[in-house]
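Have a look at this one before I ask anything.
Every protein chain except one is present and positioned as in the full complex.
Letters are used for the chains, namely A, B, C, D and E, taken in the order the chains are written, and counting of residues starts over at 1 for each.
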Amino acid sequence: MLAEHPAERPNQDRKEPTYLFSEKQVMEKSEIARRFLDTRTRLNNNVDKANNFLVKRFYNIDHNAYLEGALPGKTKELLGLVASACLRCDDCIFYHAIHAYRLGATRAEQEESLNVALVVGGSIVVPHLRRAYELLEELYA
Amino acid sequence: MLAEHPAERPNQDRKEPTYLFSEKQVMEKSEIARRFLDTRTRLNNNVDKANNFLVKRFYNIDHNAYLEGALPGKTKELLGLVASACLRCDDCIFYHAIHAYRLGATRAEQEESLNVALVVGGSIVVPHLRRAYELLEELYA
Amino acid sequence: MLAEHPAERPNQDRKEPTYLFSEKQVMEKSEIARRFLDTRTRLNNNVDKANNFLVKRFYNIDHNAYLEGALPGKTKELLGLVASACLRCDDCIFYHAIHAYRLGATRAEQEESLNVALVVGGSIVVPHLRRAYELLEELYA
Amino acid sequence: MLAEHPAERPNQDRKEPTYLFSEKQVMEKSEIARRFLDTRTRLNNNVDKANNFLVKRFYNIDHNAYLEGALPGKTKELLGLVASACLRCDDCIFYHAIHAYRLGATRAEQEESLNVALVVGGSIVVPHLRRAYELLEELYA
Amino acid sequence: MLAEHPAERPNQDRKEPTYLFSEKQVMEKSEIARRFLDTRTRLNNNVDKANNFLVKRFYNIDHNAYLEGALPGKTKELLGLVASACLRCDDCIFYHAIHAYRLGATRAEQEESLNVALVVGGSIVVPHLRRAYELLEELYA
Partner (left out) sequence: MLAEHPAERPNQDRKEPTYLFSEKQVMEKSEIARRFLDTRTRLNNNVDKANNFLVKRFYNIDHNAYLEGALPGKTKELLGLVASACLRCDDCIFYHAIHAYRLGATRAEQEESLNVALVVGGSIVVPHLRRAYELLEELYA
């Protein structure tokens, strides 16, 4: 028998953020973003096909964590960006930098977020910072 | 609006494992286990009271990851033990070592699991190994 | 000879944030915060006494990373909170949760930030989440 | 003078596991596995040539950690898989997923093991999970 | 059957370093060192009693990694200190700081080593740095 979570607070406070730019627009602007998103889609198809219950549950929670709530969607993507940079995952950094861009984050906001990750995470973050700046250069050209 | 996960495979393959020992029995046997579980309960009450939607979802997934399935519950707890030791979290190590014990894992099985964590994770795991052995000493006395 | 950094953009865009609550008020409200800040002060005195050039430089950069800029101070503290929770450092979590509180972050904003850390960092973050909630309980009582 | 370890328990309880599939069979089945194993062999030749005492000792311990003992070889490879996924090393994930396959682990067992790593390690594990699924897709085709 | 490592280079180049101070002297000088070493000994007794083959092998390799060789023992302890501080393990930091002290490292050498760890590892290292400075304060009083 599967454990069930009890009744929850009404979720009126969680909603999809409004994107200023589509994924397609991002891919037209940045070659790095295009390659990243293409590979991600191809590999995710594989995961989807496997139809693993727990993976899907996890993806669902992951999606929910970035919905608009007490904090705006843009801020949450910047939180995701910092988490990704601290834990040093290029794919995750690209993902959240693209989403933050699509939600209207300025380049300065992205850089300041990455700076928190740099100071908290140290010089080991620098190679990832360099690759992130390459993406930012294309996105904000 | 909250994103929903699509239809899932019937969960007949997930069920609660059968514990050989209750949490109470563990607490009577080991003072370390008792202190750990008491603190954990006290702090979790706090989290429960906050009634945060996403935290509850996460706890639910976490619970599901260790249910009986293709792998027996005991093996999954040993997987959790190795993950916890590699990532160096005493609380998590204690939690999974206790659950593995309750599901009938022998001391040798626990030690071999910890050895995988030691070799993969290196000497930085050793201080946690020492504290884990202190718990094992009490559990398997 | 010491390497020097070249001329920089005028730093008019960096300024100290305005705190709604003093450190003293926080310490009166929360016993956990008081103990944490007392220990931190005592140990930092030791570090200050050593007067190490590079440590001081690092502390200075660290201070600068959280100043008001393109992003408000409160948001930066929440970024610091997520970074700290992902990298699983209780001291750092306490520090940024307290600063975020002093800058007016609501409990819901703190919880949503911690949720990003939880989803990105996984269940290994949970023991730290529990201790963070204990602090939040006192701060937002 | 080199420090020596004292007398040890007779090692009757450690023996090589029996593989159901050879490395060659794996390489014929999966292009990803072939590329990974080829690169690994080429780079290991380099390390072998250096003939470093401590590296060889470490490799020997590493080998011993996965021998049959209180736990079967297959389970130990799944423990190694979880450790590798938690610590986010693609090479290590590929290595243990291949070995688990060669020892008869089913795809479901591999997925459930990866799920423990996903829940313990968080979404930062997802990019590695995607690449692992790509390998599983080829191995279990 | 247990895998054996092949013939090795003669180990003439590995020898025990010569300590300037005994562990006892350190414990008389520093209360922090005394508490740490006492707890470590107590917990290690537990591990020794278990007589686990692989743990003993690992302890042996660990011992060998810090023997005099191409690099002096003191330098190796400082390497161990940096590794420990980067990976944020107080026990390991204390252990290597004490050994470096016993091998004649000056306080400035310890601080410069910790600075490398601070810059590489970031502000998340700071709480460990503070506790390390507390120990250094006692050792070099």
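Assume a residue touches a chain if its C-beta (ideal position, glycine included) is under 8 Å from a C-beta of that chain, and two chains touch if they have at least 3 such contacts.
Please read all numbers here as calculations on a predicted model, not as lab measurements.
**Student:** Taking the full complex into account, find the residue in D:Met27, D:Cys92 or D:Ala108 that is in contact with the omitted chain.
**Tutor:** If we include the chain that is not displayed, D:Cys92 is the one touching it.
**Student:** Touching the absent chain: which residues on subunit B qualify?
**Tutor:** Against the left-out chain, subunit B lists 118-125.
**Student:** Could you list which residues of subunit E touch the chain missing from the display?
**Tutor:** Looking at subunit E, the ones touching the missing chain are residues 61-62, 65-66, 69-71, 75-76, 78-80, 82-84, 86-87, 92, 106, 108-109, 111-113, 115-121.
**Student:** For subunit A, enumerate the residues touching the unshown chain of the complex.
**Tutor:** Touching the missing chain: residues 88, 111, 115, 118-119, 123-124, 126-127, 129-131, 133-134, 136-137.
What we mean here is this: only the chains that are shown with their structure count from here on.
**Student:** Out of A-B, D-E or B-E, which pair touches the same way C-E does, with over half the contact pairs the same?
**Tutor:** The chain pair with the recurring interface is B-E.
**Student:** Indicate the whole-number Å distance between the mean C-alpha point of subunit A and the mean C-alpha point of subunit C.
**Tutor:** 23
**Student:** Could you give the separation in Å between the centres of subunit B and subunit C, each centre being the mean of its C-alpha atoms?
**Tutor:** 30
**Student:** Can you tell me which residues of subunit C touch two or more of the remaining chains?
**Tutor:** If we look for residues of subunit C contacting two or more partner chains, we find 62, 83-84, 87, 92, 111, 115, 118-121, 123-124.
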